[in-house]
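Report on one structure; see the data block that follows.
A single protein chain has been removed from this complex, and every other one stays in its place.
Then we have subunit A:
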Amino acid sequence: MAAGVAAWLPFARAAAIGWMPVANCPMPLAPADKNKRQDELIVLNVSGRRFQTWRTTLERYPDTLLGSTEKEFFFNEDTKEYFFDRDPEVFRCVLNFYRTGKLHYPRYECISAYDDELAFYGILPEIIGDCCYEEYKDRKRENAERLMDDNDSENNQESMPSLSFRQTMWRAFENPHTSTLALVFYYVTGFFIAVSVITNVVETVPCGTVPGSKELPCGERYSVAFFCLDTACVMIFTVEYLLRLFAAPSRYRFIRSVMSIIDVVAIMPYYIGLVMANNEDVSGAFVTLRVFRVFRIFKFSRHSQGLRILGYTLKSCASELGFLLFSLTMAIIIFATVMFYAEKGSSASKFTSIPASFWYTIVTMTTLGYGDMVPKTIAGKIFGSICSLSGVLVIALPVPVIVSNFSRIYHQNQRADKRRAQKKARLARIRVAKTGSSNAYLHSKRNGLLNEALELTGTPEEEHMGKSTSLIESQHHHLLHCLEKTTNHEFIDEQMFEQNCMESSMQNYPSTRSPSLSSHPGLTTTCCSRRSKKTTHLPNSNLPATRLRSMQELSTIHIQGSEQPSLTTSRSSLNLKADDGLRPNCKTSQITTAIISIPTPPALTPEGESRPPPASPGPNTNIPSIASNVVKVSAL
C-alpha cells in the first residue's frame, strides 16, 4: 500500500461497512490503538535549521530512521527536539518524501553525498519518483564509471611485480609509454607504415620518360627500388604481427580482433604476390590484390586515438547510419522511377532505364550535380528539383545524431585522460596528507619526550612546544605509542631511516663479530635496496613495513656495535639523530592532520615478521635470535 494514502486508511476501513451485512462469518477483532496519542508536531533540528512536521507524517514509513524508534537516539532532552548533524538541503528532500510520498533528486546535489544521506535515513534510492529517476541513474552511472576507471588503472599499476616476459611484451605493445624500447618500436612501426603508404602512392606517379618508350609510372621505372622498400615494410609488419601474436594473452581473441585482421590484410597481398608472381593467368587478380595494400593506412589507428574514436563512433551509430541508408535508398528508388517515366517522352534522353536513373538521383540528392544527365521535360525538371530539395533534408537529419555521439565519446575520452593526469596529483596529495599525519606523530613524540625531560628539569621556555595538540590528536598519538610499546619498535621517518642504514653500514664494517659482519652488508644492501625498490610502488602501504624491518636490524646493530649501552642513551642517541634528521621536517610537518588515518599499523607486525626470511640466507638464522635479544634487552 502506498503510504502516501495512509491518511485515507480510515476511509477504506469505513468503506468496509458494505461487506458486513453480507458476511456469513464473524469478523476478526480490530487492532487496538493502545497509545492513542493526539497528533503532535515534532521539531527536527538539522544542523540548526528547524523543520516541523506531524508525528503521523513521519510514521507513514516505519522502516526508515525517522519513522521508527531509531530517531529517539537523536532526541535532545534539553531542547525537546530531534537533532541531526547532517545536511539540511538534502533533508528537505527527505522530509518532502514523507509529506508527499515522492522522493525527488535535486540536480545540483552531488550524487555520492545524496546517496550517503539516503543511506543514513534508511531510504532506498529506488523509490525516487519517475520525474527524477533518470537523472539520478545517469549521474550514478557516470560516477560508477569514474570509480571503475580509477580502480582499473590502480590495478594496472599494482601488477608490476612478477610479470612474465610475454606479459611485459604485451604491455609494451599496448602501452608504448611503459618503456623506451616500446616507444622506439612504436615510432619505428609508425614510420614504416608511413613509408609504405607513401611508396604505394608514389608508385603510380608518372616519372618522366625513358628515351624510346612512353611515360612510365615510377613504380615500373624503379621497380627494384620499390620492391625493396615494399619488402622491408612487409618484413617489419610481419615481425610485428608475429610478436603481437606471441605476446597476446588470448591468441584466439587476438586473431579475431579488428586490428589483427587489418594487419593480416595489409601483409597478405605481398606474400600472395610472391607466390603467384609468375603465373600470367591470375596476374589480373594480383593487380587487384595490390589495392589491399592501402589498408596499411588503417594500422595508424593504433597510433592515433582520434581515429579509434571515429571508428568507435561509427560502430555505435550503426542504427542511425542504417536509417540514413535505408531512407536514402527509398528516396532514390522513388525518384529514379519518377524521373525515368517523366523523361521517357523526350528524345535522346539519357534516362534509358530506371537503374540508369539511379545515378542521376544520387548525384542530385547529394547536391553534387555533375550535369552528365539532365532532365529536359518540364515534369522532369519539376521532379528533379523536388528530388534535390528532399535529398538535402534526408541527409541532414541523421547527421546531428552521429555528431553528438562522436562528441560524447570524444569528451569521455578527454575526461578519462584528464582524470588519469589528475590522479597522480591526487595520489600525491593523499600521500602528503598521510606523511603529514605520521610526521605529526613523530613530532609530538619528540615533544613529548622533551616535555618529560623538561618536567624533570623544569625549564619554562620549552613548554610552548608541546602546546596545541587537540584531544583527538593526543589520543591518536597515544594509540600509536601503545602500538610501539607492544611491538618494541618505534616509528621513524624516511630520512632518519636512510641515515641509519648508511650509519650502520659505516659503523659495522670494522666490527669483529663475524656472523653479524657477514650479515650486515647483505642486510644493509637489502634493506636499503629493498626500500628503494619499494618507493616505486604506491608508497602508503609498504614503507612502514620496511621501517619495521630496518628498525629490527637497526636495534640489533646498535646493541651489538655499541656494546650494550644503557636504555636511555641509546634511545636519546636515536632521538638526537632524529632531531638532526627531523629538524628540516618539523617545518613541513605543519601540514594539518585533518585526515587522521592510521598508516596501517596493524599490518606492521605480520609483515615485519615475514620480511626477515626473504633476506640473504646468511642472516636468517641470526636475525631471529638477535631479534629475541632485542626483545629482552631493549625494552623500548
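To be clear about the criterion, contacts are C-beta pairs under 8 Å (C-beta built on N, C-alpha and C of every residue); 3 or more make two chains touch, one makes a residue touch a chain; residues count from 1.
By definition in this document, contacts and distances are computed from a predicted model.
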Among "Small ribosomal subunit protein uS7m", "Kv channel-interacting protein 2 isoform X5", "Fanconi anemia group F protein" or "Hemoglobin subunit beta-2", the UniProt name of the subunit that does not appear here: "Kv channel-interacting protein 2 isoform X5"
Candidate in contact with the missing chain, chosen from A:Tyr121, A:Trp170, A:Phe295 or A:Phe383: A:Phe383
Hidden-chain contact residue, picked from the options A:Asp39, A:Glu77 or A:Asp372: A:Asp39
Touch with the omitted chain, as defined above, among A:Gly322, A:Gly345 or A:Gly369: A:Gly345
Sites on subunit A contacted by the missing partner chain, in the whole complex: 1-2, 4-5, 7-27, 30, 32-33, 38-39, 54, 56, 99-100, 341-342, 345, 377-379, 382-383, 386
